[in-house]
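Structure record follows, encoded as structure tokens.
Only a single protein chain was left out; the remaining protein chains are all shown in position.
Per-chain residue numbering starts at 1, and chain names A, B and C are given in the order in which the chains are listed.
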Amino acid sequence: MFAFHVRVAPSARMAARRMYSSASGSSKPVVGFIGLGQMGRPMASNLFNKTAANRAGFVVFDVFDGAVADFTKTHDGAVRASSPADVAAQADVVITMLPSSPHVSSVYEQMAPAVRKGALLIDSSTIDPATARRVAKSVLDKVDAVDAPVSGGVGGATAGTLTFMVGGTKPAFDRANPWLQAMGKSIVHCGDNGNGQVAKICNNMLLGSTMAAAAETMNLGIKMGMDPKLLAQIINTSSGRCWSTDTYNPVPGVMANVPSSRDFEGGFAVPLMQKDMGLALSAAQDVKASVPMAAAADQLYKNILATPGLEKKDFSVVYEWLSGLFVRFVRKP
Amino acid sequence: MFAFHVRVAPSARMAARRMYSSASGSSKPVVGFIGLGQMGRPMASNLFNKTAANRAGFVVFDVFDGAVADFTKTHDGAVRASSPADVAAQADVVITMLPSSPHVSSVYEQMAPAVRKGALLIDSSTIDPATARRVAKSVLDKVDAVDAPVSGGVGGATAGTLTFMVGGTKPAFDRANPWLQAMGKSIVHCGDNGNGQVAKICNNMLLGSTMAAAAETMNLGIKMGMDPKLLAQIINTSSGRCWSTDTYNPVPGVMANVPSSRDFEGGFAVPLMQKDMGLALSAAQDVKASVPMAAAADQLYKNILATPGLEKKDFSVVYEWLSGLFVRFVRKP
Amino acid sequence: MFAFHVRVAPSARMAARRMYSSASGSSKPVVGFIGLGQMGRPMASNLFNKTAANRAGFVVFDVFDGAVADFTKTHDGAVRASSPADVAAQADVVITMLPSSPHVSSVYEQMAPAVRKGALLIDSSTIDPATARRVAKSVLDKVDAVDAPVSGGVGGATAGTLTFMVGGTKPAFDRANPWLQAMGKSIVHCGDNGNGQVAKICNNMLLGSTMAAAAETMNLGIKMGMDPKLLAQIINTSSGRCWSTDTYNPVPGVMANVPSSRDFEGGFAVPLMQKDMGLALSAAQDVKASVPMAAAADQLYKNILATPGLEKKDFSVVYEWLSGLFVRFVRKP
Partner (left out) sequence: MFAFHVRVAPSARMAARRMYSSASGSSKPVVGFIGLGQMGRPMASNLFNKTAANRAGFVVFDVFDGAVADFTKTHDGAVRASSPADVAAQADVVITMLPSSPHVSSVYEQMAPAVRKGALLIDSSTIDPATARRVAKSVLDKVDAVDAPVSGGVGGATAGTLTFMVGGTKPAFDRANPWLQAMGKSIVHCGDNGNGQVAKICNNMLLGSTMAAAAETMNLGIKMGMDPKLLAQIINTSSGRCWSTDTYNPVPGVMANVPSSRDFEGGFAVPLMQKDMGLALSAAQDVKASVPMAAAADQLYKNILATPGLEKKDFSVVYEWLSGLFVRFVRKP
């Protein structure tokens, strides 16, 4: 089974392979998933359910046994692996969804010796591009590997509507594409390994800045006597418009169905936004890029993080931070 | 002529009046225009040409005699006034387009004693909201007055496609509307007097911030190995998108027909952007609003302004400022 | 009396005059004081008490009658004036201590027509340099005028240990000097009119920045496991040292007798620091100077100002703002 992995060079191999199939044409791949957390679990669930006809098996691993037990109990046919190495030894396609760079480094170190020649490794964790490139490089002589961080949050993971930003060769991207389709709606090729992460952190860094800028602008306008809805409407048809004003406005009452209109619950929590800002700023340190706007925004999010009662709010709470309204959420000592 | 001005209270008067007409129904208003500079001249020209059937006369004034002479020579029927007071004494509708708050204060001081009862004063200068409110208040017992700053630049002024952001009562807005239609495409009522200025500076402040944020993000992505066009494309379908990425991208070559693709010539020059940032930051001082993003952006534009060779570039040159590429434009001592 | 005022040109006059005397040598000047607020009252009191032998009279004015009544009651011989013009008509030396630029403009407008030829006007208010220069210019053909803003706070005003930063000609400075000595300890000539204000706001702008920088540094070190006193001690003998670390450390417990060690009560309240930052930033707008550090610090102080419960704290509370400890002071709605 999967003998093709030995015989065919990764790059040549891809073009000839049909979607979801292994090279021999007769056998189906085994799929592995590592990391069954808040994001990973619904992603794995969609992958499990939507690829049933296209795979031979589904093995899962998580450091928390309970997460694995829960998954195998609710997904008939899913099998517990004993370690990342065990997943790598069994699976032809491995998706990882882990919290941070050190986790990804560790899991790839464990998988590297055991990985099946010709396998496909997809890392959907959001980590720094340098680590993404390093872990990919550590396995690319034996397998295809892509970084494929996501946007869309737990909601998108559950609904299977995530956006995947994929870094890797074109053949590796093409090979990963059908599996990612099972978990998302938009799969974008961003260039070579690491570029998925670059695209993700660039977008989120800009989001962190534009949200802070939108929040302070709305606050200023309101303090100067403007109606918030009218101000948003004017900006949204002018040169100041951005996603943070027209889709996710941070002022309570301006838009329905956004976190600002439900006490900043749900959405994209400050610690997650700040994590991404941190990754972007760290990358900017690596390449010595001056990013004064993101640096200013990042400090705001860290300041909010340090304030008891705001730690889990959606990042658009930066509006209330600047206006002083946030004190309603403060947890006093 | 214009006897209605005496008899009808400003607010009641409006509802009964047909567009472009004076209250009596038989007489047409005289139009005055003060400030025939880079913006004012094309605006006055459109107003002159498109309202010929709806007005009785057209008087103009500028502190530079040559500007007036040139206008009257090229617009048959336009008449030179000797001063702002002279314009005010003759015209039923007066549009002012001046460089800064002190100019507007001075012109309104000169017009106030001479203004025709029931006239309509439209100030299209971009100035601080406090001054806009003060000058309006100084004449509102005798006339209707609105602040109506524009966006769209010299191009929009020439094409007659400006956006007007109007502050004043609803009747005053309705009364100003047809005249503004002659010079622009989108006429937006922003609330009471001063709110046109508030909307304008809020939008432009946010624009200044999002452009700087977009520029640093593109620079980071490029330094990390991303193709600029691809990065822009990804951001433009994601949560980081803004006018500065999808309509006016600051990286040369990403979009055609924007200043970044023609050595940052034309467009919205750094001093103009910085002037608007300064107005916004000054307003933020007045109301004690914390605007850390705009404050950071403003310092960048001032830093650029202080650099010989960059003074007249489009504000999107902030991309080259951050990347170091700007040195190609530097004028050494 | 004071006939010399008429006969002697201001600049020549000064050199020949002995301290505290009028030019004739026989007559003593009348002193006027306008603005008996928190700072003005103790200043006026010291001036009254320490110059008894050197003056012929002492007239006072304040917009609050109660302040004047209280002063005249407790300072035997002090006489109530009915207006700034009345002070100007009677006094040879007039000190003003007012809250802001518009107040100074207004008082000087009232004094200008009434001012005694050859008088000396000293404005100790902290205002923007442009206004300081304008009001001085408005009276310099008839009198000597200096701007002489102070540092040292209410404590220094009471103890008579203020520092005066004086802008004006050297003769005017020399003439003002003895009167200022009665209220302060250090009298510094900073150059021409307005430069007293420039020196004051430059110093305070830098103070606002270094305090914020010191606060964030102490917070970082503490979070990284350093003992605060030890960290302060190391910095204070190294290149990071500044007044905010070695004289006014913002971390509670590091130094005794500073606001941080008494719940940030007393000292230099956030609104006063922010007022001075605002003046400096406004001046920086006027001359198009890029001041990114002060701009960042200013936003912090405005953010603190917007937070209920922190409005009156000493400005070193920025340490608790950044560390999250400030929530203990928050006043919830």
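We adopt the following convention: contacts are C-beta pairs under 8 Å (C-beta built on N, C-alpha and C of every residue); 3 or more make two chains touch, one makes a residue touch a chain.
On a predicted model such as this, the values are computed, not experimentally measured, just so you know.
Note that of C:79, C:182, C:202 or C:272, the residue touching the chain absent from this view is C:202.
Per the touch definition above, the residue from C:45, C:125 or C:163 contacting the chain not shown is C:163. Of the listed residues C:270, C:294 or C:310, the one in contact with the hidden chain in the full complex is C:294.
Remark: the residues of chain C touching the chain excluded from display are 129, 151, 163, 165, 186, 188, 190-192, 194-195, 198-199, 202-207, 209-210, 212-214, 216-221, 223-227, 230-231, 234-235, 237-245, 247-248, 280, 283-284, 287, 289-294, 296-297, 299-300, 322.
Counting over the whole complex, chain B has residues 292, 296, 303, 306-309, 321-324, 327-328, 330-333 touching the chain that is not drawn.
Looking at chain A, the residues touching the absent chain are 274, 278, 281-282, 284-285, 288-292, 295-296, 298-300, 302-303, 305-306.
Criterion: only the chains that are shown with their structure count from here on.
Chain nearest the geometric middle of the protein is B, using mean C-alpha positions.
With centres set at the average Cα position, the gap from chain A to chain B is 42 Å. Residue positions 292, 296, 303, 306 of chain C are each in touch with at least two other chains.
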